[in-house]
Structure formats: structure tokens, C-alpha cells
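Got a structure here, written out as C-alpha cells. Questions coming.
All protein chains but one are shown at their positions in the complex.
Letters A and B mark the chains as written, and numbering starts fresh at 1 in each.
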Amino acid sequence: MVGLSEGEKHFIRGGITQDLRTDGRKRLQFRALSVQTGVIPQANGSARVRLGATEIIASVKAELGKPSILHPDKGKVSIFVDCSPTAEPMFEGRGSEELSAELSVSLQRCLLGGKSGAGAAIDLSSLIVVEGKVCWDLYIDGLVVSSDGNLLDALAAAIKVALSDTGIPKVNVSVNAASDEEPEVDVSDEEFLQFDTSSVPVIITLTKVGRHYIVDANSEEESQMSSAVSVSVNRHGQICGLTKRGGAGLDPSVIFDMISVAKHVSQQFISLLDSEIAAAEAEEAEC
Amino acid sequence: MSALAGTGTYSPAAAAGGKRRERKEELRRHLVEDADWPRADGRSFHDCRPAFMQTGPTTAASGSAYAEFGKTKVIVSVFGPRESKKAMMYSDVGADNKEYSSMLHKAFEGAVMLHTFPKTTVDVFALVLESGGSDLPIIISCASLALADAGIMMYDLVTSVSVSCFGKNIIIDPTSDEEAWQDGSLVVAFMPARKEITQLTLNGEWSDGRITNAVELCMDACSKLGDIMRDRLKDTATLTSE
Partner (left out) sequence: MEYVNPLTGFRVDGRRPNEMRQLKGEVGVVARADGSALFEMGNTRVIAAVYGPREVQNKGQQVNSNEALVRCEYRMAEFSTGDRRRKPKGDRRSTEISLVIRQTMEASILTHLMPRSQIDIYVQVLQADGGTRSACINAATLALADAGIPMRDIVTSCSAGYLCSTPLLDLNYLEDSAGGSDVTVGILAKMDKVTLLQMDAKLPMDTFENVMGLAIEGCKAIASYIQECMQINDLNLSKIAVPTMDITQPLKSLTCCGWMAFVHCIAVHRNFLGLLERPMEYVEGPVGLLLSPKSRRPQNSPSHFVGIW
């Protein structure tokens, strides 16, 4: 991790108070975002997102499986995050397990909605093939290649881009199967169903340093934080998930304030991300 | 769950699952639509379950506590401060559940005064004897009682409560049946005397106004729970001094 001297810590905190961070950004300004789709040809959808020096590769793979008994009309989605040791030497061996588990859980909470399935980012009923017997299982994998703070935001953005790049193959079910047997499914190689990702939320992490909040902290600023709140907001301005990290306790009014700031910032971020996705897809279509 | 003695093949699981699901869907529909529907155990939407808490069930541990909220029963034991090679560590081992362990850890990070016992470890073991809904908040509250019983210095007791949202209605302290069909949930860990939130997690779709209502409801319930816990600790203290 970063070792900072007292002078550097003082400099970072002072800068944030004066709305001028060490790399010249304002408190509520994001780093340069660059997006590439289709980086993993073997997957159904993939994306590579760079937010400053943080780099994430996300891939979406779809496999046929059986739906759960409690929800026979819905498909299944699972999200896993892996931190590569190329990002930090301490992620070697089992060092990254705790962080990976924490990130996976936060993402699942934000993107999969409540237990009844309301508020989920992806419409799970669109993943069903034969009700009660065959459905699509989506495996979303995020890989942290390079880490410089704000992993959760970058992961959520990468997953959103990967989902917009995902094509689920069309399945033809043979009609004459008896009701008890496993139906025959024929997975077509030609036609694909694209996902509608307009309801996929983004995550904005607000880091509190001193008395002010900053957006998109790099790892030096993160080491100085007292607490951080990650808010997941979708395009309609609704909150889809919230996680508080960091040890210090927060006054409830501060949390409400952070939520409103996050909502405000998220609208800009969503439009930025959408324009990047459109640009990336246009580029891919040209190749 | 009655077994179906039909002419077809005997498959109790599928049939039972179906019946359970139907009942739950009906329950959910009621909770979404009526604001006054009495819940399965007769509470209104904004009532918590009656709490029974006691300290000292595990005599071998430095501190322990037992909590029973309706059908949820939890025991937490605290061992420490013990000598350890790592300085000022704080480890939790939940009952096989990594997610709950890390949340428990975070909820207490801001409350426990780690600097008062350097180079030692405090181990918190939480065991859920019966899960009847709203497990994590009850574990957190029980753990702070256990830490207080062990004499670990803290800034304040940490109490915790969860709410579920169903359509437009918010119900507090859900049971496992209600949790299975919720549209969203919010868990708050609160320090009543300092009026600070140490942990807040939310999932599902919420609008701004509803979050404010829900958080205020939780803080209110947490303060009441905090009073109950303090009474328990005072009783234990007076008992031992006699």
C-alpha cells in the first residue's frame, strides 16, 4: 500500500478542503474514462474499462442451466470478482480473497435487487427458456488488472458495458418433448438477443476526507478517508443499493446529504458512460 | 406439508414447494396493498419483536450474550483481549458466513477503542441457533452486549435494526417469511448515545424520501433497543455486586 509522509497527508487533506485535489481535479470530478468492448471473444460479452490508472476487465458468459424451485420463471445471475496480483503484490495467493468477496457481495447487492427480484438491473424473466426446466445462467466475472482506487465504481461501469455488449444466442426448443423429460434445446449460432441495459445502475462512491466528500478517489486519497459511502443509482434516479465502508461513524444527516450528492453526480456519469458505450460499439461495428 | 397420495409418481418436494410459494405470494400481496394488514405474529408494520437478551451464558468466554427475537436465537461469545503477534487486530468468525463476518467487523470498527489494547486480538464468535429473519442486526446487537460483558472498551453500544420494503410500505424487523419476498431491505447499525451510524447497507429500489423515513424509523428503534440493552447490563452489574 501507499506510504505517505505527514506532509503529503496534510497536502492531500488541505487540497480537498480547497476543492483542488493533487491531480488538479475538483472534488466532484471523475478521472478520464476509456471504454473498450469485445476484448474477450470467447465470452458472450466483455468490456475493458479504464478510470485513470484503475483498469478492470469484465466478461459475461451464458450457460444453460436449471432454474431454482422458488423462482421457476427466472434465470440466474452470479457475479464474481477476482483481484489479480498484477494490481498489487499483496493480492498474491490468498491475499485478495477478502477484498474480492467484499466487492462481489457489494456488486451483487446493487445489481441483483431485493429477494423478490424487484429493482434488479437485468430482467431475469427474459433469461428463461422453458419455464421450470431450462434457463440461462449468467456468470459475470470482473478482473482487477490495475488498482488505483475506486474499484467499486469501475467494476460497476465495466459490468454495465459488458452487459450492453452481451448477446444471448437464440434457442429453439423442440415442441414434441414430453413434459417430464428434459426438452431438447438447439442453441443457434447466428441470432443473438441483446440486453437492454438502460436500467443497469452505476455505483458512485463518495469518500469523506475531513469534512468534504470527493468522488473517484485514487489510492492515496482512499488511505486518508474516514469513511466512504457507495451509492448505486439508476437512470431514473432511484437508489438501488447502498453500502457504507470505513470505520468512523457518520451522522445520519451527512448520509442523506451524501445520497443526494451521489444522485446528482450519477446522472452525469451515466450519460458519460452511455456516450462511451455508443462510441465503442460504433468503433467495433466499423472493424 | 401434506404428502400427495396421487396416482402419479410421489414427489413431495415439488408439491410442498408449490404450496409454500402460493402462501408466500398471498402474504406478499397483502403486505404490498394494505397498510394495516396484521403480520403473521400480530404486529403492526412499525413494531419490533419483543427482545429477550441475557449476558453470560458461556462461562468459559471473557464475555458472552444470548439474544432471542421471536424465532431468531443467537449466541455470541467474545474471547480476549488475547496476546497475538499482530498488533491491534480484531477478528470475527461468523457461522461459516464470510459476508456476515465482514459486516460484523465493519459495524464495530468505529465503536471499539482498539488503541486501548495494542498487540492483542479480540475474537468474536457468533452462532445462530435458529434463524427466524433479520439475522444480521440481531447478531450485531448481541455482539455489542457480549463485548460490553467482556469489558472491552467501546465508545458506545452498537444496536442494529433492519427494515424491509414492500411496494410502498415499510415494515420493521422482518421475519424470514417476510424477508423472502421483500422488494428491498435496509440494515442500519447505530450508536444511540453518539447518534452516529456505523454501518448502513441497502438493496432493492428505493426513492429518496423512503430512505429518509426508513432510516429515521430504524434510528428510533435502535435507541429503544439500546435502552433495553443498557437495562440488561445494569441488572447484571447489580446482581454481581450483591
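Everything below uses one rule, namely that a residue touches a chain if its C-beta (ideal position, glycine included) is under 8 Å from a C-beta of that chain, and two chains touch if they have at least 3 such contacts.
Keep in mind it's a predicted model, so treat the numbers as computed, not measured.
Colleague: Missing chain touches which shown chains?
Modeller: Looking at the complete complex, the unshown chain comes into contact with A.
Colleague: Can you tell me which of A:Ile57, A:Val215, A:Val233 or A:Leu250 touches the chain that was removed from the display?
Modeller: Residue touching the absent chain, from the options given: A:Ile57.
Colleague: Considering the whole complex, which of A:Ser106, A:Ser147, A:Ser164 or A:Ser266 touches the chain not shown?
Modeller: Answering carefully, the residue with contact to the hidden chain is A:Ser147.
Colleague: I need the residue numbers on subunit A that touch the omitted chain, in ascending order.
Modeller: Where subunit A meets the chain not shown: residues 39-43, 46, 53, 55, 57, 59, 61, 63, 80, 82, 84-89, 92-93, 139, 141, 143, 145-148.
What we mean here is this: only the chains that are shown with their structure count from here on.
Colleague: Please compute the C-alpha centroid of subunit A, do the same for subunit B, then give the distance between them in whole Å.
Modeller: Their C-alpha centroids are separated by 28 Å.
Colleague: So in the complex, the part of subunit A that touches subunit B is made up of which residues?
Modeller: Counting only subunit A, the residues touching subunit B are 69-70, 98, 101-102, 105, 109-110, 112-116, 118-119, 227, 229, 234, 238-252, 255-256, 259-260, 263.
Colleague: So in the complex, which bits of subunit B are touching subunit A?
Modeller: Listed in rising order, the residues are 13-14, 17, 21, 28, 98-99, 102, 106, 109-111, 155, 165, 179-186, 191, 194-208, 211-212, 215-216, 219.
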